[in-house]
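Of the protein chains in this complex, one is absent; all others appear in place.
And then chain A:
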Amino acid sequence: MTTAAEFVAVSRHFGDFTAVDGLDLTIREGELTTLLGPSGCGKTTSLRMLAGYLAPSEGQIWIGGEDVTRTPPEKRGLGMVFQSYALFPHMSVADNVGYGLKLRKVPRAERARRVAEALELVGLGHLADRRPKALSGGQQQRVALARAIVIRPRLLLLDEPLSNLDARLRVQMREEIRRIQAEAGLTVVLVTHDQEEALEMSDRMVVMNGGRVMQEGPPDELFPAPANRFVAEFLGYENFLELPGRGLVTVRPELLELRGEHLEAAGHGTAPATAVPATVTSIAYRGVELRVALDAVDATGATVPLIASVRRDAIDSRDLPALLPGGRVTVGADPGHLVRLSA
């Protein structure tokens, strides 16, 4: 696997505030890497340092085996799609897309061909003569994408590209971006705060918090094994408790088992080695599922809130009284379903 770009111990301070704190990160050629994290964790700052708009306070940035830490943006040969799209309002769609080629002194005929090609790739061939303001948000974004890829960038950088689109278009564009990446053979760095987007689109995801990398890896390795409580919470895990001899663990709601008197009698699974007593606090019906909120007492004696998701048809009707608020049950899980966390 070739390295396309690298952050080496990169930090960025704004006054006393450290926005990015010792970032070490490798972007691999041909992959889509996402920087995932809550708002303010330093994603945009990192991307802007990679693009050359912001100088690192410490550390180096390498692109294609070359130290570009002090190279201005126009000499880095990257394509970037901004959150606001930043289309030039005084130029037609075709002139926007052709801007980078013109600067590269690509002859007119070839330029027209490549612009048309790029607009085809994003499905906007018919809008070449329009002004950007005459396009919808989704179309503007495709123009921004075409403008960035037409110069055959070494890296394509996308800062929250989908956050300004409505929900349906957003899901559709995830696939679209993947398709374009594959067709154009691009290396992509995508910034997002949406874990679903990251899980669905990434080859590698990098979870950030407070300017540091919390965990990185392919989604299918990272999702089942979050390294710490922050990553687990950010990926949507809800249940955190200390168990004797196991430390802090988390379990997905649908893998938590509830035991009332009759559930046990009905022989639902073996008695877990890791059972704790709990009191039901509230219940919500969601289709065939029942979401049960509980207060459990964990190994440290602390009361921790838990959420269990139970199929209604898996509950013995004689146990229903125990599943009312105030009802006392036992909560457990198959030890194989417990995920250990470092903190």
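The criterion applied here is as follows: a contact is a pair of C-beta atoms (placed from the backbone, for glycine too) under 8 Å apart; a residue touches a chain by one contact, two chains touch by 3 or more; residues count from 1.
Throughout what follows, contacts and distances are computed from a predicted model.
Per the UniProt record, the chain missing from the shown structure is "Putative spermidine/putrescine transport system permease protein", taken from the list "Putative spermidine/putrescine transport system permease protein", "Pyridine nucleotide-disulfide oxidoreductase", "Oxidase" or "FAD-dependent monooxygenase". Within the whole complex, the absent chain has one touching residue among A:A5, A:L35, A:A51 or A:V331, and that is A:A51. Touching the missing chain, out of A:I27, A:I61 or A:M80, is residue A:M80. For the chain missing from the display, the contacting residue among A:P56, A:G100 or A:P161 is A:G100, taking the whole complex into account.
Where chain A meets the chain that is not shown, the touching residues are 51-53, 72-74, 76-80, 82-84, 86-90, 99-100, 103-104, 133, 147-148, 151.
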